[in-house]
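A single protein chain has been removed from this complex, and every other one stays in its place.
We call the chains A, B and C, going by the order they appear; numbering starts again at 1 in every chain.
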Amino acid sequence: MKFSGRVKIIETIQLQDDIFKITVERPVEVETIIPGQFFNILATTSGLPLLRRPISVSQITDETLEFTIKVLGKGTEWLAHKAVGSYLEIMGPLGNGFEIDGNLKKVLLLGGGIGVAPIKGLLEYLSQNDVECDSVIGFRDLPIFSEEFIRNSMHNEIISEKNSAYKQGYVTGYFEQLVKESSYDAIFACGPEAMLRSITKVADKFGLKLQLLMEEKMACGIGACLVCTCKVKDGDFDYKHVRKCKEGPMFYSNEVIFDEA
Amino acid sequence: MKFSGRVKIIETIQLQDDIFKITVERPVEVETIIPGQFFNILATTSGLPLLRRPISVSQITDETLEFTIKVLGKGTEWLAHKAVGSYLEIMGPLGNGFEIDGNLKKVLLLGGGIGVAPIKGLLEYLSQNDVECDSVIGFRDLPIFSEEFIRNSMHNEIISEKNSAYKQGYVTGYFEQLVKESSYDAIFACGPEAMLRSITKVADKFGLKLQLLMEEKMACGIGACLVCTCKVKDGDFDYKHVRKCKEGPMFYSNEVIFDEA
Amino acid sequence: MKHNLKVDLNGLELKNPITVASGTYGFGREYAEYMDLNILSAISVKGLTLEPRKGNEGKRIAETPMGMINSVGLQNPGVYEFIRQEIPFLRQYDLKIIANINGNTIDEYCEIARILDQADVDSIELNISCPNVKNGGLAFGTNPKVVKEVVSKVRKATSKHLIVKLSPNVTDIKEIARIVEEQGANCISMINTVTGMAIDIHSRRPVLKRGSGGLSGPAIKPIAIKLIHDVYQTVKIPILGMGGIMSGGDAVEFMLAGASAIAIGTGNFVNPTLPKMALEGVTQYLEDYAYESTQHLVGDLR
Partner (left out) sequence: MKHNLKVDLNGLELKNPITVASGTYGFGREYAEYMDLNILSAISVKGLTLEPRKGNEGKRIAETPMGMINSVGLQNPGVYEFIRQEIPFLRQYDLKIIANINGNTIDEYCEIARILDQADVDSIELNISCPNVKNGGLAFGTNPKVVKEVVSKVRKATSKHLIVKLSPNVTDIKEIARIVEEQGANCISMINTVTGMAIDIHSRRPVLKRGSGGLSGPAIKPIAIKLIHDVYQTVKIPILGMGGIMSGGDAVEFMLAGASAIAIGTGNFVNPTLPKMALEGVTQYLEDYAYESTQHLVGDLR
């Protein structure tokens, strides 16, 4: 049986106006968690919103799980303000996380917006395992986790669209620059769909295969309801629908067929 | 304009397992409140339950309003656990409360279950105005507000169905006994419909006219939607439907036509 | 930027797209104590019948997940008393009066329409969702033939602006809408409540004394949006949309689906100043998305 049950909130830290880091006790039943995996979390006591919210783990320790949550609507609002000491109903870990080959030497990590949360989890995991990490993280305004990224990266860029204290621009541009200069054993990315689409274009140009963590509105979160589709290539001429929650959320960039913008 | 807005919770005291006394700041806009009136209170942040919950005031001071709430379902559960310092959305005061004639000398108050809450408010108001009050309050098990009732009543009975530390029986029996012994300028009652129905029978026998505070599931709470009907006599042979929230919740016992049990 | 909030419901001019739904606002008296009624562009009053009605006995309401079921049973003072007592009250305010009418028979519908034709109301809203004995207990509004007859006859009985209110409890609402348009209605209002029922498992009785009733509130919003979208595609006459509107955003959603104006019903119970907030919300949306007028918003899906 996989884990579905209550976990206690140990700590909630507000990182920005609308971003909260929630640490919960790790249930003993949960054995391995791979960076990029997520939990499907009940975000209500009243019953509304009805559906659980999928949230990636942004840090995994033996005793704790960490979720980093951006408040978008009712569900994330509720999660962000849930009292420390109270319990969350979670199920997981779910989906296929990043594929982390034992032979990785040097990798590149790309994150945009709240998408840096699972990337941070991956970064911490990799640097603990002595993989050399370069990273580029981009934000609309102020960054989150800049210290963690700087500390654990060999080379790090923090980019902001609006805030002139940071480098200006988009993740895609810096990504293109880096892959021209260096070669990586693997490249991992998570961020808004527009970012994933544009870095995939760059990757295609250089014949690179990225690991993308992709989002979608979910219901069951475990593969039973088929509402969270990713359109992927099926041979050279056809496509098929796979489940973002089950076959994903990690997909290789050369497999995904993006929706037109 | 009548008051509809936020009020701050100053204190919440748990009186019993499922009964909570909530004190809120009295909004300056609210001028007179008559015992027996109620407020229609939003009992959710999420949106569920959809409708407001009508709750009587159990104490009125210049600075505060007090609500005494029995947890029955989601709405009252939410109200009972709303944090001190946070705000409630309330509208009111609503409906017609008890009719309190300036010449009252001696009155009788009857309360059953959570119905003692508005009766307590009335008792405190009357005793401040030097009206002599007898009271009978009945409970399934343990009483609430026994001290307040004892302190403010000339004669008081506390009755319990199950708890042998108190007199056994029902309010109706003690009521019949008291009206045989004394005469009252007015008699006020609030409690479960079965209690109101049976004391009305006794009142009819003695030709008495009680003031009953009656409950009903409500929606608007102000008289616009017509879902909270009380069937009352219309002349000698006919009936009409009036609104419990607007013409009530106080009705004279000789007007009401009770539903068959 | 000053936005043009005006709406023309094919002969009924509204100063803004926010109205209140029949049966949820009485005749305006109660809510006037909580909100300036001059904010409303129109009120559809409690459903009127020829004679005064006492309405249904016993429990009339059940609360359901994000909805409520009512069975008020058209309790109202009758059309004459409405004209005498309520119109003068409402005329104190700058809003249009929509008289919601209900008959037991087609003749009764026509008679009420004829009476109101001579009265100071701005529009007549034909509620054809009442149960009809001849139609096997189903509402007038569910049988295309009956709809044709009642709308055409009422159309002849009055020259007032005529709204026909559609029931969602039908297989093919487009067919009904087409008939309503052909028979000369100026406007369609939709949706009326969805038939629903709740059972109290402890008393083992339906919660409502009558058994079933009309479901309203946010629960039915997706049903309303779908049906309005369908009808907008089908007819040219404007739509007055309703069904679970709780915010300015919801109002915008209805207008994008095809409603020219909207009505707030159950939402009033939750928030007595919702019409004001919804108007502010719509205005803000026009601002944010650079619409010149509400009319440009209607049906403006990409």
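One rule holds in what follows: contacts are C-beta pairs under 8 Å (C-beta built on N, C-alpha and C of every residue); 3 or more make two chains touch, one makes a residue touch a chain.
Model, not experiment: these values are computed from the prediction.
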Residue of A:22, A:42 or A:133 in touch with the missing chain, whole complex considered: A:42
Residue among C:61, C:225 or C:240 touching the omitted chain: C:225
Contact residue for the chain not shown (choose from C:16, C:142 or C:294): C:142
Residue of C:47, C:103 or C:206 in touch with the missing chain, whole complex considered: C:206
Positions on subunit A where the hidden chain makes contact: 1-2, 4, 42, 47-52, 91, 217-229, 231, 239-241, 246, 259
Subunit C residues touching the omitted chain (full complex): 62, 64-67, 69, 136, 138, 142-143, 169-172, 194-199, 201, 203-206, 211-212, 215, 217-223, 225-226, 229, 244, 249, 252-253, 256-257, 285, 300-302
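The definition used in the following text is that only the chains that are shown with their structure count from here on.
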Innermost chain by mean C-alpha position: C
Length of the line joining the C-alpha centres of subunit A and subunit B, rounded to whole Å: 54
Whole-Å separation of chain centres (CA-atom averages), subunit B against subunit C: 36
Sequence positions of subunit A contacting 2 or more other chains: 47-48
Numbers and ranges of subunit C residues touching at least 2 other chains: 65-66
